[in-house]
Structure formats: structure tokens, C-alpha cells
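A single protein chain has been omitted from the complex, and every remaining protein chain is retained in its original position.
Chain nomenclature is as follows: A and B, assigned in order of appearance, with residue numbering initiated at 1 for each chain independently.
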Amino acid sequence: MKVDRRSFLSFVIGGAAGTALSPLPWKLMDDSSIWSQMWPWTPVPPDGEVIYEDTTCSLCPGGCGISVRKVDNRAIKIEGKKGHPINDGGICLLGLSGLQLLYGPTRIKSPMKRMGERGEGKWQKISWKEAATILSEKLGEIRNKGEAHTVAAISGAGGGTVPALLQRLLTAYGSPNFMRMPSQSSAEEPVLKGVFDEEGRLGYDLENADYILSFGSGILDGWGSPVRMFRANSQWKDNKVPVIQIETRLSNSAAQSSRWVAINPGTEADLALGIAAVMISKKMVRSGNISGFRGWKRELLAGYPAEKVSETTGVPVDVIVELAKGFGSAKRPLALYGRGKGVTAGSLREISAITALNALSGNINEEGGLWAVSQADYIRWPKVDTDKIASAGLSQPRYDGAGEDSSGLAQSLIHRIAGNINGEEPYQLQALLVAGANPCHDLPDSQGVNAALSKIPFIVSFSSFNDETAAMADLLMPDHVYLEKYEDVPVCAGLVKQVVGLSKPVVSPQFNTHHLGETLITTAKMMGDTIAGAFPWEDYETCLKETLGNKWDSLMETGVWEDSDVNTVAKKVKPAPLDTKIVTAEGDVNSFPLLLVPYDTIRISSSYIGSTPFMVKTVADTIIKGKDGFVEINPQTAEANGLKEGTIATLTTPRGGARVRIHLVHGIQPGVIAMVRGLGHTAYDGYLADKGVNINDLIGPVEDPSSGLDAAWGIRAKLDKA
Amino acid sequence: MGTLDEKAKDVMDDGVAHTGRDKDTGAGGLIILFFIIGFAGSMVLGWVVFPKLLYSQKQQPFNFNHALHMEEVDNGCESCHSFREDGSFTGIPKLAQCTDCHEETMGESEDEAIFVEQYVWKEREVPWLSYSRQPDCVFFSHAAHVIGAEMDCITCHGHHGETETTRPYEYNRITSYSRDIWGHNISGIAKNTWDTMKMDDCAQCHKKAGVNRTSSVQTERDACFVCHK
Partner (left out) sequence: MKEQQHEAHVKGEQKQDRPVMRFGMAIDLDKCTGCGSCMVACMSENNVSFREDESNKQDSITWIRVYELTNGKSYPDTEVCYLPRPCQHCEGHDGHSPCVSVCPATATDYSRETGIVSQIYTRCFGCRYCMAACPYHARYFNWWDPIWPEGMEKYLSPNVSPRMRGVVEKCSFCFHRYQSAKDKAYLNGEKRVAEEAYQTACTQACPAGAIVFGDLNNPEHKVHKIVQPDPHNGNKSKNPRAFRLLERLGTNTKVYYMSDREWVRRAGDNYLAHEETGKISKPHH
């Protein structure tokens, strides 16, 4: 039989008719449309049982209670914990995006040792046993040479048992060089020691105050415990409490205050003293709280007449008088101290002036006032038994010279580390342990810090994340992140009451990491003798339970322990002499006509915990555009320098230079330019690295001679069109 | 060359002649025959071969006897497939629920032995393949149907509780949906309410039950968010 054309066509037509009457085309069409709308590579999150587990957030010093929503074993969302004494359900964007840190690509997934050159990024995975052996052998070697003091440790700003264990390890080992990164607590030390003449911390009874005078404190930019500040701010709005924000730049805090008082940068102390003088002359003060009041008053009235203060600060006389009247006549006024997030200490002069203002209003240790309270002291371990080598090491001077200055106001002067290492004094550091800190990015003069660290022969990082300091390390022994571990979270952050939160594991460790507390105890045990003897606990959890004692049960139950019955340490204020040195910005006016000031925003993390992808996503395109960072400049100044919105320019300071883009804003004083803290990372991941400029590359420490602390608030700068 | 050409022409002429001759007798039949072959072939392809190609089969980890379990429990389906405190539905039970009874083997069955040895003792969840899983874009509330509308399980799941074996899990190679969504009849026609689980089936049942509201501005039917997420 031959198949001719007609038969073939007939076959095709028959086939077509049959096909049309079969489900093939229709079902195929349906299925392909489904396929095209549900690409198989789009993830389908598995369903399961939803449970909530409560814990404490320790990503910042705020100490918020959080509820983690889980589906089976996966943590899927972090929410604020309702009824928690600090945040009562509210939560900030860093806390919300904690799961991006837990599951994110920035985690260090196992212990590693460096293979290539420093900073090259070549690592070899090793076992925990090998890592601990490397560490303990290296430390043993240095110690046997009688150079125990040449080992230093840098810890993050947080308190609690883990930093205390690190410090204890150092003490038992024989090194005095335990240093902390700058924090609100470290910034408060000089206030307590220098002005109250006692040790302790500051508490602000914000919720009960009825007049707030903020000297540049970022009430809404991350100062103190951020969520508590947001809640307090809303409460002030409801109760019509005046909030006066004194600042050079219209920050978020200034924008939402009841009044923004624009001031010349670095003159906050003058304004505070000027207000004090007006209050005194109008007899609106309670003098009893100031020691040596008569002499101080005489000097103050003579040295700080409103006209002169107005000239220095740029605040009109009538405004100064108005502020004095407002502050003086309010029932429970409160002045806040600490620029931006409050993590850098101001000058003693500024601290003293603002504290004196509070004392003059009679609010010290009063409702709605400033409280000087003792530190939470639940860590009561037996004194370390030091052997001969340790005692010899401990008798050496501290590397940063803290505690030896005439003032002795600060326990840690970490900003000196770069200068000292690079200047090779007082001795050479042999090893550095870094935990919960990222000094290579976060300390001022970061280029100096990097150069200095590269001279230390052995660096160990306990960081959970691929930060800049971990990139410089020789040995990585990654810690769990907060959602994977038990840890105490003592909250200071400007609270009046004592609060300790408990961090609990809500998911099992995602990678081959170890609890830092565990690593420290293991290391101590491996080193034996008195060092092992200083760590009598079987493991970290035992240590934590024993340390917290009777608080443990309530912490396990509610997640937070609080004590409103605080011990106040002082009431009388001893203001610094009025001739205390003024801290000025580095650089000379002629070569650097502009003034660069750093600013903080809650949307960008400026500490060891890097900003998450979600946080970076919220950052405006006038702060980051592609890889470029922006400087804020007043249109008037921009015009005078031939700069327009978005122009690329070179920003130069005495410390360094950077390529920036210009953003014109009216809310900044002419002649001043501002740049955000927390950008310009080189490590972490592609969501954070290589965006913007690290302001610490451009700014260096300026030491306040009266306290030894870094009191830099800005630096001279110039902008050239690129 | 010339001869060959001529021959070829002869053949062709012959062919033409033949066709011409058969025009009124056999050609129509042949055309119809080819039509029928084409038609029948494609029908077979579409109705029989296509479904076989479209769907792939997977075996369940081991056999599960629903009928047997139904005899043992007091509360029917809900004994194992229950609601959680938050109103969500557990679906296929987790291992923990099974181990309440099956910490050790209870019977003689080979499947139970697999279960206890491979899963209970090793504390592994059984990777059951869910026949009734709707795609990710669907929000289905068991609470609304079972508690709210007091429907029974059979309406949608059929007599699954009476089965003694677990049939192979079939899924669509293109969409990766379970075959139960479209139904086992490739034409998509359902005899029973549980035969298919498509969007139209939801809509039809809602209409029948009178819960069809006109909250949607677009369709004057149930709003999209009632069943979608």
C-alpha cells in the first residue's frame, strides 16, 4: 500500500482531530502555564508546626526581649516580646533581621587556620581539638618566655560572664591587657569617676522626666537601649513633654524632637555652661548638689555670660535664656549626654558641664532624673590564684596605659593601641585575642589600626562572622551566634534599674562552632596549673548557672531578671574646673576649610555586628548609591565649592582621603559636612562589603588630656570635585 | 541515462493512471482509513500514552495500613490527623505522635518493622509523600472546612481511611503537583467530590454549599485571598 499525499494529509487531519479531542494539548497547556508561573527553582518553604521561643537579643547593648517564631526546626521570624520590661513588643530593624545573621553567608562555619598571607583569605578547616592545641601551645610558649604581659585581648562592649571569663583567662595567664571596645558604659566611666568621684554607671529615668535637653544624643538614632528610647519618645509625645535636641545636624532625633537647636559643632559644653549660668543668675537652681558650688558659680558667671556663649555656640541669646528657663522651671528636667549612639566618650569638660546642669536642676537620683547607680555585680567568682609568672606579667604596665594616667578615669584606652604598636612602645605585643569586636573597622584611624595589627605575630579571632579583624587573624575559633547559645545579657544602656536578660538557644548550632565560654574554659584547662585552677567549672553552662545562682530559675522562666531597688552611688557632683581644656577637631583651618562630623543612624549598624542585607536595603540612595557613599553638605557650602547633588568628589582629612558623592541637605550647618558611621566594610559579604566609606579611615582619635579618652567629635576636611 | 528516465516516466505515468482509476472506488476509503488511523492513534496517544508520560511514580517509604489503624483508634481520622492549638492542621503525623504507640514493634508486619527500625530507633522523620498537598500559592484552611462548615474528611479525601495499602505517589513531571490535584481521570472529570482538587472544584463546592459570596470586585465571587496566599 502506498501512502500518497492525500492519505498523508488525511492522516494528519485525523491525528489533529484526535489530538484536539484528547486531553493532551489542553492539559499540556495548563501544565506549562502552571510551570511558567511557578518556576521550580522558586523556593517553597516547608510547612510545619509553629512555635514561639523567647530569648534575649544581644546584637546591641539594648537587651530587648524577643520571640522567635519557628516552623519545626527552622527559625523563620524574630518579633519583639510583649510585656518585656525594656521593649514590650517593639523591636528595631537589626533585631528583626537577626536570622539573616544566623543563616547568612557571613558566618564562619568551622575553626580554621590561616594558610596564605595575612588577609589573603586562604584558610584551612581544622578540628576544634587542633585549634585549641594551637592556641594553648602558642600561649604557653609566650608565657614560658616570661612574656605573658605581651598577650592582649580585645572584647566587645557587652558585659556578662563571657567577657569576664576572657578577662579572667588573661589575669590567670598573667596579662593586664584586657581591653574593651568603646561603648556607652565606657563613655560613662569618666562621668562617674571624674564627676561623681565613684564607680558605677548612669541611669536615665526618661519615662518620668518632663523636659528633655539632649546634647546631641541620638534619642532615635540608637542611643542607649534603642527600643526603650523609641517608646519613651512616643510617651513624651503623648504627654507633651518638650524634647530639645541640640545638634549641628538635623538628625532623626532632631527631626522628631519638639525643637531642634542648631549649634556650632563641638561647643555643647559651652552651651550647657551658658544655660547653667543663666539658671543661676535667675535663681532657678538647687545648689546643694554641687560641691564647691560658690567658687564654681563665681567663675561660671564671669566666664559664661549668655552673649559670649551665644557667640561660641551660634545659639541666639534669647534661645539660651529660653532653654535655661525651660530647664530651670520644669519639675523633672533631664539633660542627656553622649553624641549619636553615645559610644564615644565626650570630653571631660562636656561631660562635667552636662552633669552639672542636671545637678543644678536637683534631679540626681530623683524621679525623672539622672541616676548614678552601682554596676550589677552578680559575677562573684573567687579571686584568681596567680602563680609567679602571672604575677610578674600582671605587674607590667598596661599596654594602653589605662589606669596609670594622672586622671585614671578610664579602664581601657583602646584608641591608643594603634599608636603604641606602630610606635613600638611600651613593649611589643606577641599575641592578640579578639572576641565580639571588630577593631580593624570600628576604631578611629582604622588604617593605623590595621597597620598595627599586622605587626602582631599571632591573632586569634573568636568572631562568628567574617569581619575585617577575623580576616587579619591567624586562627579562627568561631563562637555561636546568640540564637544558638545560653548567655547572660546584663543591660546597662542608661536604664535606672538593674536588668539581666538570658539568651537561650532557639535553634541548634548551624555550623561547627563552639560557645566562646566553652572555648575559654577548655583553653584554660589545657594550659593547666593555676590557669586551669581559675576555671573550676566543668563547662560553660555550669559556670553560668552557678554564677547566676538564684536568678537562674526566674531567668529560665521569664527570660529576664530585674531589680528596681538599685544602690545609688553618689548624689553630689564635682564639676571639672572651668579651665579644663577644650578638645578641638584635628587639622588646620587653612588647609581643611570644612569640618567633617560622623553621624549615627539606627538603620546602619556601627559596631561588631555588621548591618544585615535587610538593613542595607532600607538605606536611602542618598547615603549609598552602588558602591559610593555620600557626604551631607549644605547647599550653600556646596555651591561655594562648585559641588552639586550626586557630584563625585574627593574628601580629604589629615588622616586620609576617599571618593564620595555629594548629597545636599538643608539640615546641616554651612561649613560642616557629615558622613554616616558603619559603612565602608571590606569583609562580611557582598550585601555589606564595598559600600560607602568607613569614616574611621578619615578620622583619628583626639585625646582629651584631662581623661586620656578619645574625645574626637569631628575632623577638619576638604572636598575637591573629582 | 535516457532509458532510465523513460522508465521512470513510465512508472510515474502508471502511478498517475492508477490514482486516476481508483478515484471513485478505493481512494476515499483509504483517505478515511488514514483519517481513522491518525485519529485513533492520537486518541490513544492523548488518552493512554500521554498520561503515562506526564506522570511519574514514587513509592511511599513503606506501606501504611489505614484500615488497621482505624480499628485501633477511638476518634477516627482525628485521632492522628488533628488540629494544633493555633488552629492549624497537622496533616501527616510526625514521628513523635507515632512513637506514642510504636516505640517497639507491635505486630508482625514487615512494614512496621521497617518503620520501627529505620525511623523510630534512628529518630528520623518518615518522608511521606502527601497525595493531597496543594501548591504553594494555595491557602487551605482545614479549620474553616472541618470545624466551621462541619464537613467530613471523605468529602475531599475519599475513603482513604479504609485503604490497606498506600498506593504509589504520582506527580506531574511538568508542574510537580500530586496527581490527586488534577485527579486520576486525565480528562479532569470527577465522579466523586474527592476525585479532583482543582480551583474550579473548590469554587463549585462553595457555590453548591451556598458559601459563595460576592466579595470579589473582579469576579463577583469569593475574593482571591480567601483561598490564595
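Going forward, contacts are C-beta pairs under 8 Å (C-beta built on N, C-alpha and C of every residue); 3 or more make two chains touch, one makes a residue touch a chain.
None of the values given here were measured: they were computed from a predicted structure.
Undergrad: Of the residues A:Lys617, A:Arg659 or A:Lys721, which one touches the chain left out of the display?
TA: Residue touching the absent chain, from the options given: A:Lys617.
Undergrad: Can you say which of A:Ser97, A:Gln430, A:Ser446 or A:Gln498 touches the chain missing from this structure?
TA: Of the candidates A:Ser97, A:Gln430, A:Ser446 or A:Gln498, A:Ser97 is in touch with the missing chain.
Undergrad: Would you write out the residues of subunit B that touch the absent chain, in ascending order?
TA: Residues of subunit B in contact with the hidden chain: 83, 85-88, 135-137, 139, 141-144, 147-151, 208-211, 213-219, 223-226, 228-229.
Undergrad: Determine and list the subunit A residues touching the chain excluded from the picture.
TA: 34, 37-39, 41-48, 69, 71, 74-80, 87, 89-93, 96-97, 99-100, 102-105, 220, 226-227, 230-231, 233-234, 237, 250, 252, 255-256, 260, 262, 510, 602-603, 613-621, 624-626, 634-636, 665-670, 685-687
Everything below uses one rule, namely that only the chains that are shown with their structure count from here on.
Undergrad: Compute the distance, rounded to whole Å, between the mean C-alpha positions of subunit A and subunit B.
TA: Centre separation, subunit A to subunit B: 56 Å.
Undergrad: Using the touch definition up top, name the residues of subunit B that touch subunit A in the complex.
TA: Residues in contact with subunit A: 19, 27, 30-43, 45-47, 50-51, 54, 84, 86, 88, 90-91, 94, 135-137, 172, 174-177, 182, 186-188.
Undergrad: Please name which positions on subunit A make contact with subunit B in the complex.
TA: Against subunit B, the touching part of subunit A is residues 1, 3-4, 6-8, 10-19, 21-25, 27-28, 31-32, 34-35, 38, 40, 44-45, 47, 49-50.
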